[in-house]
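All protein chains of the complex are present and in place, except for one that has been dropped.
The chains carry the letters A, B and C, assigned in the order they are written, with residues numbered from 1 in each.
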Amino acid sequence: MATQTQVNLAGLTRNEYKGSASTLCQGCGHNSISNQIVAALYELNIVPENVVKFSGIGCSSKSPAYFLNRSFGFNGLHGRMSSLATGGMFGDVTLKAVGVSGDGDTASIGMGGFKHMVRRNVPIVYIVENNGVYGLTKGQFSATAEKGLELKHRGRNAFGPVDICMEALASNATFVARTFAGDPKQVKEILKAAFSHNGIAVIDIISPCVTFHNKEDSFHSYTWGKANESPLHDISYVAPRDEIFIEDYEEGTTQEVTLHDGATVVLKKLEKEYDPCNIYEAFRAIEEAEQNHWLLTGIFYIEPGVPTLFDSYNLVEKPLNRLTEAELRPSKESLDKLTKHFKL
Amino acid sequence: MATQTQVNLAGLTRNEYKGSASTLCQGCGHNSISNQIVAALYELNIVPENVVKFSGIGCSSKSPAYFLNRSFGFNGLHGRMSSLATGGMFGDVTLKAVGVSGDGDTASIGMGGFKHMVRRNVPIVYIVENNGVYGLTKGQFSATAEKGLELKHRGRNAFGPVDICMEALASNATFVARTFAGDPKQVKEILKAAFSHNGIAVIDIISPCVTFHNKEDSFHSYTWGKANESPLHDISYVAPRDEIFIEDYEEGTTQEVTLHDGATVVLKKLEKEYDPCNIYEAFRAIEEAEQNHWLLTGIFYIEPGVPTLFDSYNLVEKPLNRLTEAELRPSKESLDKLTKHFKL
Amino acid sequence: MSQKQPATKEIPQKAGKKIVNDFCMTFSTINGSGSATANSILLRSLFRMGIPVNGKNIFPSNIQGLPTWYSIRLSKKGYLARVEKDDIVVAMNPATIASEMQFMVTGAVLFYADDIKIEGVREDIITYPMPVRKLIKEADVPPNLRDYVANMVYVGIVAHMIGMDMDTVYKTLDYNFKGNKKAVDSNWKIIEAAAKWASENLVKSDPYNVEKMPELKDYIMVDGNTASALGSIYGGLQFTAWYPITPASSLAESAIEYLPQLRNDPETGKATYAVVQAEDELAAIGMAIGAGWAGLRSMTSTSGPGISLMSEYLGLAYFTEVPVVVWNVQRVGPSTGLPTRTAQGDLTQAAFLSHGDTQFVILLPGCASECFEFGWKAFDIAERLQTPVMILTDLDLGMNTHMVKTFKYPNKPMDRGKVLWEEDIQKLVDEGKIWGRYADVDGDGIPYRTLPGNRNTRAAYFARGTGHDEMTRYSEDPAVWEHGMDRLKKKISSHKELYPRPEIQKMDGAKFGIIAYGSTGTAIDEARDLLAARDIPTDYLRVRSIPFNDEVCDFLHAYDRTYVVEMNRDGQMRQLLAMDYSDCGSRMVSVAHTDGMPLSAEWIVNSILKLEEK
Partner (left out) sequence: MSQKQPATKEIPQKAGKKIVNDFCMTFSTINGSGSATANSILLRSLFRMGIPVNGKNIFPSNIQGLPTWYSIRLSKKGYLARVEKDDIVVAMNPATIASEMQFMVTGAVLFYADDIKIEGVREDIITYPMPVRKLIKEADVPPNLRDYVANMVYVGIVAHMIGMDMDTVYKTLDYNFKGNKKAVDSNWKIIEAAAKWASENLVKSDPYNVEKMPELKDYIMVDGNTASALGSIYGGLQFTAWYPITPASSLAESAIEYLPQLRNDPETGKATYAVVQAEDELAAIGMAIGAGWAGLRSMTSTSGPGISLMSEYLGLAYFTEVPVVVWNVQRVGPSTGLPTRTAQGDLTQAAFLSHGDTQFVILLPGCASECFEFGWKAFDIAERLQTPVMILTDLDLGMNTHMVKTFKYPNKPMDRGKVLWEEDIQKLVDEGKIWGRYADVDGDGIPYRTLPGNRNTRAAYFARGTGHDEMTRYSEDPAVWEHGMDRLKKKISSHKELYPRPEIQKMDGAKFGIIAYGSTGTAIDEARDLLAARDIPTDYLRVRSIPFNDEVCDFLHAYDRTYVVEMNRDGQMRQLLAMDYSDCGSRMVSVAHTDGMPLSAEWIVNSILKLEEK
């Protein structure tokens, strides 16, 4: 398809990664995340037909309709994306999966399924668009709202927040990151790293609800975010066929983590050296951040090479959903054998 | 009730803390836990009528029928003890609550509710009788079964175990402990500490299923337990009206944590000093134990003085379930006021 | 067309004929633009003028930027159901104006923001442009508020053109902003200016007018969810756990709003209730059942998806005999369906919820006043029978503001049911009797219960969802099981006196019967008058509870055909009636339809006439 517009190595224009027009509020953090998903997959040269999308219910969960129109998607039930995706991915395990959920969808009603999906290391990029409220139902506190927060009509939130990254880590997630919708560059870089990870990649993206949750002093608001964000480290992604960023980084100042597909994530060392392969460090960093009310962003933990859910099944090469009757129905003889068995 | 047999400071015999005859298997770890619950409450001089019991479904969840016949109890639904207890305790918040669940009941189907109950710091002693299998349904792997474990008829478990204590900690539990049903003394001591804690006290008790999960090499078997148990510290409980144990401990070798009701838990210092008030230490200890396949027992973390769920409600003194119509039905006048309001 | 001289046409048939207090106006805006205030000021002003009105909000399932409509029907005769065509449309949204024109009657009026370019204006309607931008600019409001106050422009213009009493409009505005001077003035400035502009620039060439009527003394304006919450509070609500869901959220939120005013201890200011926002519906119902078991007047409120998730738990409550009240503010299902549209599609689900043989008491309020009444009655029924009570309303009834009879203060003391406290147990013990939690000592199928906190050493029992005997001992004995289940059936079916009886309205020489329930009542009333006008008198029974009372049986037997009208696809009420009254099965005719819109009298009449022709 020879077009005037620029194409990526997959021969596709950015437009071919787009979705339908968003019906979310203007300025909703979720919209900028959708844009970065488009950018990341375009830059990774991943063909949309090789991606499958899942979501639950909520403003956030609507967003898969707003990117990758050429990918299959299933906008399921509130809090149940985990099971829908786990089963749905068995149809063709060669597909890359991306799931978009909300803090209510994942941390409230979906907590159990989320934890077990992480435990099974289902190879999916699991994005939580975290705004601390139930947006679609008009702004009630969600389980990630910080303690003591007051919102109009809502009073004061009496309970401590669920920390998505802490939960992921406690369930032995193999990729755990947090970023901020207001920082498109970091969002994109983390997304690219996540899509190259073979296993579950949990990304907690603080995504302000401009309509119901944007009080100056709130954790999930832009203003707060901008002011208090303290990037853990600046990531840039180096894909095999992508030289562009190399120059940006001199040897020695970086630390490489080799990902499943041979690509590597390069972490820029900060004053405080951070080792994303050290789980103790990860717990400490997240806990410390919570205690100090920091919005710590970056990749907290990566553990490559852990068998995924599908690795624990010795499946035939051909995608299961392309198997034919010949491959699926045992022979008449086999039944006769069983019949004998049941006669004895 | 003047009896020949010995009575505690509440004037009750041990028998008056007993329950119905157990229908669990002989030698089931759950039975010894029931006995220690009886012992702990007897020694704490807590009157059975001041206790309310909750459970889910499973062999473990049956056990509340086998202690404290004089306490109210509700054996609810599989995985839903958390919500039943949370609502049930509002009836009379002066009651002490004990919940008994299983690993399937809490870590599989009940994960979400469990996490949110912990998050709300509901003041209950939450016991998980953890045997790594679904006992009552004949021994399928539960979510706490260790990775790679093989059981007959069940094949090999492909996933890493859920760590109850880690989950509790991640949800900011204010009391987190692990012990082993084969160590009655420690079980009892930890139970006594838990009953004196005002907030959620999560106790993960490794409780072997003699029938379906007692392979030599398995985490949840007696043999494994006995061999690999490495007590974190030896606890003994000192209640105000209870001198008996004092002599056992010399000053200087102990560290005290003051609990809500003025009672204190005394920790005997080990070679490796352990501070149960340091959450970083708790994460590290649990994570390290998991990585090294240790069965680490003891109180991992205590945070006294955190407001409980009920503290966040400004409830009348009288138990809610004793309020009368006069206190519950607003006046005719108040309705007339509202009527005016709705006319405008 | 020019802004100074609006195009006017002579619409023959209507010429001159004035239409007073009997038309429908629809305001088309974009959601999130804050038109709610403007619409409610018009609605409440008309009500204050003594004119029977109803407002219906047709909104999308998103938060901002999509089309939304608000229809106000005025009816001097007091018909408050939805009508299918508009007499007046106020168009603020360019995207939808074309489709709106299709739903206007001949001779209808179109007010539109004059920056909207409209193609193909219908020849048979009257149009008035509104210089919205201009008027806003002149009023110099801060830019971020422009969209919002823009709506006040149509308030002023429409109010003037249909002849509303501006004084009343001001009072309503003042009330709406709780007397906040600044807000009132800035809005009033716009309204005034708009009205002034209209008087100077628009020539009224349409027949639609309003006129003051006698005060609507015993009526109020309220939405069903607020009424339901208040009814529950006056019923002594002590505990509610909920999880947000449209259209039920505002029920719990109203409880949160009113409880502190009505139910804090006057001396100490402490609460006699607790509200918990649960992590999901499984937890919400679990908490509610826990609290009900512990002796609190406990409830939860949700919609279809929540009820589905509560299925297992409600079976436990039925079987362990725990009182709890469950509100289902119905929306369009199956699945997520149309969360912002109305339906009556969860009826058979409620009747057969949960596995095994179960039976639930179902209440079906027909208006906001009944939401209030059933709100407190439900607790009496639930505690008397020690069983879950489900109350089914719907989005139209729950979220829209309705003109209804004022709430009646409970006319009976609370019935807390058969509860034994310390001294009661002691009395039994002294009499040498033993109390059994599930023993039917009174022969009415209802056992006695005790509550946690009862310190009598004989008071405690161990509740369980597994088989149990009268003493709550675990039992797998076949006879014990069947005995227990038969008692449960007897308990529910032998106390129909507790359930709200149906409301029956008759006409002389009725040709057939009509059965309906819930929010469709207003449409039925109007439809029956329309049929009567065609010499088709009808009798009408409005079901208000299930299990059905005997009046329902008698009614069905009284006609050779009865139309069962409802807002679902499968005719669910018809299904339930056919089950219970199998001998009348062939006399029932289903008139069912659901597309998210409240039923209109017009649709009901046409459907029945079509069937009558057969």
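The definition used in the following text is that a contact is a pair of C-beta atoms (placed from the backbone, for glycine too) under 8 Å apart; a residue touches a chain by one contact, two chains touch by 3 or more.
All of these numbers come straight from a predicted model, not from anything done at the bench.
S.K.: What shown chains come into contact with the chain that's not displayed?
M.R.: A, B, C
S.K.: Taking the full complex into account, find the residue in C:Lys56, C:Lys204 or C:Arg341 that is in contact with the omitted chain.
M.R.: For the chain that is not drawn, the touching residue is C:Arg341.
S.K.: May I ask which residue of C:Gly78, C:Pro94 or C:Gly596 touches the chain that does not appear here?
M.R.: The single option touching the absent chain is C:Gly596.
S.K.: Looking at A:His116, A:Arg154 or A:Arg178, which residue reaches the missing chain?
M.R.: Answer from the full complex: A:His116 touches the omitted chain.
S.K.: For subunit A, which residues touch the unseen chain?
M.R.: Considering the whole complex, subunit A reaches the absent chain at 20, 23, 47-50, 52-53, 57, 64-65, 69-77, 80, 82-92, 94-95, 112-113, 116, 313-317, 319-323, 325, 327-330, 332, 334-335, 338-339, 342-344.
S.K.: Suppose we count only contacts with the excluded chain; which residues of subunit B make the list?
M.R.: Subunit B touches the chain not shown through residues 23-26, 57, 59, 62, 77-79, 108-109, 111, 134-138, 140-141, 143, 153, 155, 211.
S.K.: Can you name the residues of subunit C that touch the chain not displayed here?
M.R.: Within subunit C, the residues that touch the unshown chain are 60-61, 303-305, 307-309, 311-312, 315-316, 318-320, 332-341, 343, 345-346, 348-349, 351-359, 464-467, 476, 478-479, 481-482, 485-486, 489, 568-570, 572, 575, 578-579, 581-586, 588, 593-597.
As a working rule, only the chains that are shown with their structure count from here on.
S.K.: Given the contact rule stated at the top, which pair of chains has the most C-beta pairs in contact?
M.R.: By contact count, the leading interface is B-C.
S.K.: Report the inter-centroid distance (CA atoms only) between subunit A and subunit B in whole Å.
M.R.: 35
S.K.: Taking each chain's centre as the mean of its CA atoms, how far is subunit A from subunit C in angstrom?
M.R.: Taking the mean C-alpha position of each chain, the two centres sit 40 Å apart.
S.K.: Using the touch rule from the top of the page, what residues of subunit B touch 2 or more other chains?
M.R.: Within subunit B, the residues that touch at least two other chains are 112-113, 116.
S.K.: Residue numbers in subunit C touching 2 or more other chains?
M.R.: 279-280
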